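The structure under discussion is supplied below as structure tokens; questions concerning it will follow.
In this view, the complex is presented without one of its protein chains, the others remaining in place.
Naming follows writing order (A and B), and every chain is counted from residue 1.
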Amino acid sequence: MSELTGHILTASNVKFAYRTGQNVLNGVDLDAVAGKVVCVLGSNGSGKTTLLGCLLGQLSPSSGGIELDGKAINSYSPRQRARLMAYVSQQPGVAFAFTAAEIVLAGRLSHTGVFGLTSRQDQEIGRAAMEMTGTLGFADRMLDELSGGEAQCVMIARALAQQPSVMLLDEPTSHLDIANQLRIYRMMRRLGDDWGMAVVCVSHDINLAARFADELVLMREGKVVASGAVEQVIDRDILAETYGVEIDLIAVPGSPVPMVQAR
Amino acid sequence: MTQLPQILPNAVTGRKLLLWAAGLSLALVVLALLCSLVGQYRLTREIWLIRIYRGAAAAVVGVSLAVAGLALQALLRNPLAEPYILGISSGAGVGVLCGLALATHLVLPEWATTSGLAMVGGLVTAVVVYAIAHRRGRLDPYVLLLAGVMINVFNGALILVILQFTQKDEMIKFIGWGMGKVPEWIWNEPNLLVVSAGAVLVAWLAIFARGAAFNTLGLGDAVASSAGVSVHSLRIQTFVIVSLMTAVAVSLAGPIGFLGLIVPHVCRMLLGPDHRLLVIVAGFGGAMFLIAADTLCRLIHIWTGMGELPVGVITAMAGGPFFIYLLRTRRSGGVQ
Partner (left out) sequence: MRQSAGGIAVLAVLVLSGCPRDLPRNEAPSPRVVSFSPAVTEMIFEMGLGDHVVGVTSYCRPPAGVNIPVVGNDLNITVEPILAVEPDILVTQSNPKQFAMLRRLKPDLRIEPIKIETLGDIADAMSRLSTLMGSPDKGKSARRAFLASLEKVRGRVAGRPKPRVVFLMGHHDPSTAGQGTFINELIEVAGGVNAAAVGRKRWPKIGIESLLKLAPDVIVCESEASVADEAREYWSKLTEPLPKKVRIHVVTDKRWTIPSGRISDTFAPMLADFLHPETAGGSGE
């Protein structure tokens, strides 16, 4: 369970440029609140992944600030940071033949002692994370034996094992089928609702994001076009400006959020 | 409801590691003692001591090469990595050859023994490789690999040039050094052995402490960093530790090949990829393998009467086929 409440991760007017001078982010704000799921969307090249890198503390913004639990992100050591924030990358993969259980336990690194040895408590936490993600059944199978969806769930379990207060995911479902996509988004929703985490997910699927997120942030060319509650942001003009294409909104029976389709 | 296991299967715990360490230490001591009985001269206290010293040197070199190879494979996420890709053995060769070439013209300073020169040559090369690969506070693994390869080639050319100025006797001595040999004369320089052993033990412990981080590094730099690994400082620290270990090994025994590549792989295939366990097992494995190989050299010499083979021949000829056998019969727990 997350211990923190309120605004856990904030980005204020973040600008980022590569050493070549190419501007990627031109003043982006973002607010990750405990218990809420925020999805970041935008056209390709809009700077979503760079934003994530800055939020993780792995890229240094040229100006603007990122704060984690009220303190500047670069004031944390990677170990301290890992106890508050976890990350799931786009593609699950590992260079060595580890089992799912071993990968999940690797998430306990920031909590273990000098020699990185896991205690009974670490293992119980790992087990709970695997239970939550439904991956306990293949605990001793190699990651490359699992399907894409299962492997990604293992990675989420690993991130959960860090016991973070904020979870960052980078297009976690881009290689998965619709059933698995649903599964992952439902999991993210549970992380917010049941576990009180702040979830920030860079997403490529506007409909799934709209269905499960509390807030959306739409980006284009390094700037935020619009951000706010889903109902406010799912607007034909805003979406057309974000993606540069004509948008149709199709009402879905039983759902407050319409489906978005490019014309 | 069925009783779920309360802990995850096969987890590496402190107790498991201690048991392995204790068991392997015992095995090492038993092996060393058994091997000290092998030889052609009758066993007196002095002869036994000479053999024990030699075994100890073999253990130190074996540990260094195996652990250095393992750490490099983890660091570079590359199964072909072994301690000499950083250019240390070729650098040591340059140092040794310079010494041999100059010894006929000037009196060399006291530290400039073959071991001392090998150490200096190896470390200088490590510094050069580091300088090439180090940019903006980080060591790029790809650049590191390339820099090592390039420096190896350069050193090779440098050696060919220096050979033009070397007497034939010295050339033959250099070739002898280049084949790698556990130092038989180490009984006369116990200080050198103690210092080397101490350095290697400290380095071994330092690599062990980073074992969990190596595991996590396998998930990719971005994920590892988010999980709490200081990726860039880990790379730099590991590079320094590995360079030191390899330099010590080469300064004692010259470049003994294959051990740093084979032993980590074999251990990984038998025990899985968890580096916390592998660092311990590979270290002891390397030590025992080299002691056994060195003893086999002595045995072959006794049985056939031909000169003692350089131990690198045995490590290749024994290690190679065994490795191939493992590749074919077991599912590879190796690096993907």
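Simple rule for what comes next: a residue touches a chain if its C-beta (ideal position, glycine included) is under 8 Å from a C-beta of that chain, and two chains touch if they have at least 3 such contacts.
Remember, it's a predicted structure, so these values are computed and weren't measured experimentally.
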item: For the chain not depicted, the shown chains it touches; value: B
item: Candidate in contact with the missing chain, chosen from B:16, B:138 or B:173; value: B:173
item: Hidden partner chain, touching residue among B:27, B:47, B:128 or B:143; value: B:47
item: Touching residues on chain B - with respect to the absent chain; value: 39-41, 44-47, 50, 103-104, 107-108, 113-114, 164-165, 167-169, 173, 176-177, 181, 183-185, 188, 298, 301, 305-308
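In this text, only the chains that are shown with their structure count from here on.
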item: Chain A and chain B, separation of their C-alpha mean positions in angstrom; value: 42
item: Chain A to chain B touching residues, read off their complex; value: 53, 56, 58, 77-79, 81-83, 85-89, 93-99, 101-107, 109-110, 112, 114-120, 123-124, 126-127, 130, 136, 139-140, 144, 155, 158, 162, 168
item: Chain A-touching residues of chain B, taken from the complex the two chains share; value: 4-14, 17, 77, 208-209, 211-213, 215-220, 222-223, 225-231, 268, 272-274, 276, 332-336
